[in-house]
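Mind having a look at this structure? Questions to follow.
Only one protein chain is missing from this complex, and each of the others stays in its spot.
And now, chain A:
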């Protein structure tokens, strides 16, 4: 087991063996979560603060549940409604919280790079729960766990990431993780929703969905992020659905056993056909939610171990 990082800010900073360590531990937490008594003491005595500067239901609930199952004291701060409205800067908010001695800070923010900035100002471990259109590392890890459990491996697979790539932090984190684990990644999007220069990341770029899905093992759909658009990227939702909405016909171009993923929340009839999303033979969307809690438990457990080791070393007067 090797996991060296102080914070979990992005997949970019993780090595393949660290990713594997997280997934291996997460597998154990999946088992724990399926028991009737879902309790561990990995974070006993520790304080976890969830700071969501952007509205979130599922990710915040997932982190909260993960912390509670590990025995931490969990506090949710609805930052969007409070201090920010009063004009406090991000760094002042961070310093204020830091003075309360939390051990784990889970942060989501609408601006790319905001979580990194905050991590520089606090003494605890910081988990990025999504920053702007930059990274969403726990989502990529839970997707990897879902794929590994469905396909038996997380190497040498062809994964098509489809839809609103331009506005998606999920796409970026997944692209990096799947690349690090030596998979073949394809991005499928209308040219207006394809970020510039992505082909240089070592993935294939398609604007025809059927071509992009040809022979894929995994079809990962993205939500059309209307709230992040200042209008005009696509002509209409109906044309988007016609060209880029996943339905049975388009999916037939992928491998017969290809799985369908979606980070949620779904816009049924926009990026995915409702019936397909509910098809238990193809869709692993519900599994993704389950894996989310386990992966977050694994991440926090590993960060807490490093934090304890660091503090122990400091107390013993050892230089680290």
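Criterion: a contact is a pair of C-beta atoms (placed from the backbone, for glycine too) under 8 Å apart; a residue touches a chain by one contact, two chains touch by 3 or more; residues count from 1.
As a working rule, contacts and distances are computed from a predicted model.
Undergrad: Per UniProt, what's the omitted chain called: "Dihydroorotase", "Succinate dehydrogenase hydrophobic membrane anchor subunit", "Amino acid ABC transporter ATP-binding protein, PAAT family" or "carbamoyl-phosphate synthase (ammonia)"?
TA: "Dihydroorotase"
Undergrad: Based on the whole complex, identify which of A:207, A:247, A:279 or A:310 touches the chain you can't see.
TA: From the options A:207, A:247, A:279 or A:310, the contact with the absent chain belongs to A:207.
Undergrad: Touching the left-out chain: which of A:10, A:102 or A:190?
TA: A:190
Undergrad: Specify the residue from the set A:234, A:272 or A:297 that touches the hidden chain.
TA: A:234
Undergrad: Footprint of the hidden chain on chain A, which residues?
TA: Contact residues on chain A toward the absent chain are 190-192, 207, 231-236, 238-239, 242-243.
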